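Below you will find the structure I want to go over with you.
The complex appears here without one of its protein chains, the remainder shown in place.
Note that the chains are named A, B and C in the order they appear, and that numbering of residues resets to 1 at the start of each chain.
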Amino acid sequence: MRKLKWGMIGGGEGSQIGPAHRLGAGLDGAFEFAAGALDHRPDAGRDYGRRLGLDADRAYGDWHEMLEGEKNRPNRVDLVTVATPNSTHYEITKAYLEAGFHVLCEKPMTMTIEEGEDIVRIAEATGRICAVNYGYSGYSLVRHMKAMVARGDLGQIRLVKAEFAHGHHADATDADNPRVRWRYDPAQAGVSAQFADCGIHALHMACFVTGQDVEKLSADTVSCIPSRVLEDDAMVNFRLSGGTVGRLWTSSIAIGRQHGLTLQVFGEKGGLRWAQEQPNQLYFMPLGGRLQIIERGEANLSPEADRTSRVTIGHAEGMPLAFANIYKDLAEAIRAGKEGRPIDPAANLYPRAEDGLRSMAAVFAVAESGLAHGQWVEARPPMFR
Amino acid sequence: MRKLKWGMIGGGEGSQIGPAHRLGAGLDGAFEFAAGALDHRPDAGRDYGRRLGLDADRAYGDWHEMLEGEKNRPNRVDLVTVATPNSTHYEITKAYLEAGFHVLCEKPMTMTIEEGEDIVRIAEATGRICAVNYGYSGYSLVRHMKAMVARGDLGQIRLVKAEFAHGHHADATDADNPRVRWRYDPAQAGVSAQFADCGIHALHMACFVTGQDVEKLSADTVSCIPSRVLEDDAMVNFRLSGGTVGRLWTSSIAIGRQHGLTLQVFGEKGGLRWAQEQPNQLYFMPLGGRLQIIERGEANLSPEADRTSRVTIGHAEGMPLAFANIYKDLAEAIRAGKEGRPIDPAANLYPRAEDGLRSMAAVFAVAESGLAHGQWVEARPPMFR
Amino acid sequence: MRKLKWGMIGGGEGSQIGPAHRLGAGLDGAFEFAAGALDHRPDAGRDYGRRLGLDADRAYGDWHEMLEGEKNRPNRVDLVTVATPNSTHYEITKAYLEAGFHVLCEKPMTMTIEEGEDIVRIAEATGRICAVNYGYSGYSLVRHMKAMVARGDLGQIRLVKAEFAHGHHADATDADNPRVRWRYDPAQAGVSAQFADCGIHALHMACFVTGQDVEKLSADTVSCIPSRVLEDDAMVNFRLSGGTVGRLWTSSIAIGRQHGLTLQVFGEKGGLRWAQEQPNQLYFMPLGGRLQIIERGEANLSPEADRTSRVTIGHAEGMPLAFANIYKDLAEAIRAGKEGRPIDPAANLYPRAEDGLRSMAAVFAVAESGLAHGQWVEARPPMFR
Partner (left out) sequence: MRKLKWGMIGGGEGSQIGPAHRLGAGLDGAFEFAAGALDHRPDAGRDYGRRLGLDADRAYGDWHEMLEGEKNRPNRVDLVTVATPNSTHYEITKAYLEAGFHVLCEKPMTMTIEEGEDIVRIAEATGRICAVNYGYSGYSLVRHMKAMVARGDLGQIRLVKAEFAHGHHADATDADNPRVRWRYDPAQAGVSAQFADCGIHALHMACFVTGQDVEKLSADTVSCIPSRVLEDDAMVNFRLSGGTVGRLWTSSIAIGRQHGLTLQVFGEKGGLRWAQEQPNQLYFMPLGGRLQIIERGEANLSPEADRTSRVTIGHAEGMPLAFANIYKDLAEAIRAGKEGRPIDPAANLYPRAEDGLRSMAAVFAVAESGLAHGQWVEARPPMFR
């Protein structure tokens, strides 16, 4: 099977996200790193690209140059990953989609709801893939949770409880550290800090697993470190489109928690519990039964789980492989498109522009409700109301 | 040391709470079971009392008879435990306090805030002890958490996160089971079900450990099983008197959770995490340090923890001993009173009428806020505003 | 039900074991503390006994005096607990059995195999109960493990893996501390230190749960702290009477382990795992199935488990209640004897003289094999070969 060609914008030398994407894209050998505009300093980006093995003429100085250079090549890149600063996601994603490229955009997809709606429309109009990197949804057992819910193992879902609460911004002296401070400054971070940064992953996970969308929410947002304008802790209650009640806690001041992304799902017929820090175990209790531990890689799991499990049972798998599963989905989707065949439904699970848009609407709703002392507010983007 | 005399009202044959109290009161040999009115059926109560070893003339038919029989005895009971149906707690507690007895009342102390204020005033006026049985506060490591907070190990407390969420009422077919149904019926249970039954323990724990009181709260209450009028799940956000933010989740439909009482406390200088199901370990992380596991019974803990730890480190201790620690506190308080000396401060931690009253006010506030879509409401009883 | 009368020898003021026995005996109200010879200093013992509430004429100065005082009383004690220094267990137990008392002896029951065989014969001849306090066997879920094995849930048992490894004697500077040193000194401790002190509990547990006896064993014993003559760490391989393979690790230098008593049982049809430090959960995996967590107190466990579970599911129970279950068994056995009826089979599980004897034989076998570089040696006492 010929490798797909892959290009990257951003993720220059020293960034964390760059290696993660190269690892994810390269892991299965499905994508070949073929083009890049890796740095906002053109020469540095070109140099780094060449050192990473790009052909000299495909190690570009910026995303415009790359767009020009790629769009008419016969062997142009099949997928472009956008991992630039948040404020540039919209224009780059838009430009590449309109030029006919498939795009994987880092979160947040846009800075406003209007931009988000625009991207959704462009993706639909062009028929191009616009994926958004909610990478935690790639874990094998998260996929299995979704499959269990979809096939009715838990009956109707009554309640979903999500958390993404850690303690990495708990040091008040860090509030003056520029690396941390910008996150809590509306001028730089927008309307939300901790919810937009972490909580949104937990919300996406809740929606992904239940197969439902957020309709309305009520948020209690606080700045535990007083000098911060934006929230470092929030509790969000919400309602999903299928009638499920949701509760979400996110924090960056919860000292002693390292990451803290967890999901609990409670239905009429059973309950599920999963934690990102121990991602190879899923706790399931059927109503009236006993708590049991589902292991990643065990026999007879769902096709969705099997497809995204790579090493044998008992061997730990971690975040980089979850991340790679998003690329694995994209490879399947791109290939199916090239071959004119339907996508394997067990692979058709990558987060997409709609998720990016709904997430953006939820961020604004949390900010609005937080300012309004927890008043319930509409959380859907206008185009989906 | 002469044993104190102890009497019990309620807790008849077949009840769960009766043996628990007898175990707790008898554990250290501080109290001798000397009188009882154990059953609402006078003969059954007298018979059971005699079988439990009471003298025939102190195995009473009802609480009135016991009050008459005890109040003028030279060796009358030092402490009366009230473990009757909730709606009778007020009148019995009131009557015994006014007759000069110390009382340990099961929760809820009263059915209304007014009654609660009345009990607080009576206890103050008579100088009698009126304790309320929030028994989870008796765990050695819960006492240690309180001591750590009090001595400043965590700095100012920013956030407290409490949960008491289990799945034991998750079976929709149980909604017709009388043993379960009454709990969700306002005519029998009052204004709140799951919060009043379980959540209130978590709230007491949050206040006990932080040494602060609830001032206001916002609640999202839901009935996941639609036939229920009262809530089977609630999220409560609150603010404490010392400025701490609080978050509390309680549920009875969280299938897969057996008990689910946990407490997390986050301060400027560290975080704590404790769970009732594994009560012999306390997780502590100092800011910038490493998560460490404090073991019940380890050397150099606080006096509050040492006093309430009974077996050597590594040997599990459980709920019955926590419960017994409330009696241990009461024995010290009663003895100190008899001897005219100050109470050991490390023992002066039993929950008291003020706690019972504040809890009742919180229950009404949760119900009110729940009906008002999460509006923030005053949670203090009028006498403490 | 009239309380049984209970007496205690040893367990004086300041001892740890004394309160544990009083708690255990008193917990269910089955036994009344009626007589004692609590201290090797007669006056101190009498005084302490009176302070604990004994009648003055039953607060004895030594065990001879108590034997004389009790043996002809109409209301003499039904059960005598022997909690004196190890070297005196044999003569006291012997004397009381021969005088017609039931006895619960602390472990080790005797100092030699010959003495052990003597006690077994005396118990048999007199028809008196001679129990030995392997108290960990009283845990509800340990009882359930035994019941599961007995009813065939695991099929034939292939392997049992037991550990009792902690780190409380790991400090080399403690080797000069008299409180620790005597344990590793053959003149004071006999032929074995860590195995005799802790390992033997794990071995008893392995035998108790499988319902089998040790036949032969091979031991690797080492003194990790060189100044010690006796072992502070041992690995023992053994074979049980039903063909099960056994492996047992015991250590007192395993820093980071607080208690470390665990049992794993592997049969043809399933596996079990239990740890004393978290005694309310039992991990069970049926062959080809999933790991499931059995909770103490859950519905439909064995009668053996139900009888020894006291608080509702989800509430932690600990060691003191396990200990009390031995007394609960003894109360049933004594009462059945008085009433001339068979003992409830679910209660007939207290460790007895045979266990004490077999344990003593195993201790000598471990010492012998250890000296012989792990040679396999007979582990049964002569009378059971």
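Going forward, a contact is a pair of C-beta atoms (placed from the backbone, for glycine too) under 8 Å apart; a residue touches a chain by one contact, two chains touch by 3 or more.
From a predicted model like this one, the values you see are computed outputs, not experimental measurements.
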Candidates C:L291, C:I313, C:A346 or C:M383 - the one touching the absent chain: C:L291
Of the residues B:R290, B:R341 or B:R385, which one touches the chain left out of the display? B:R290
Just name the one of B:D185, B:E298, B:D344 or B:E378 that touches the chain not displayed here. B:E298
Where the complex has a chain not shown, which of A:R128, A:H166 or A:R183 is the residue touching it? A:H166
Residues on subunit C that touch the omitted chain in the whole complex? 158-159, 161, 167, 170-172, 218, 220, 222, 224-225, 233, 235, 237, 245, 247, 249, 251, 253-257, 264, 266-268, 270-273, 283-288, 291, 373-376
For subunit A, which residues touch the unseen chain? 1, 3, 16, 19-20, 22-23, 26-29, 32, 51-53, 166, 258-260, 276-280, 295, 310-321
Touch residues of subunit B, complete complex, unshown partner: 290-295, 298
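One rule holds for everything that comes next: only the chains that are shown with their structure count from here on.
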Farthest from subunit B by Cα centre, which chain is it? Let me know. A
Where the CA atoms of subunit A average out and where those of subunit C average out, how many Å apart are those spots? 56
Whole-Å distance, subunit A centre to subunit B centre, using C-alpha means? 43
Where the centres are mean C-alpha positions, what is the separation of subunit B from subunit C, in Å? 35
Junction residues of subunit B, two or more chains touched: none
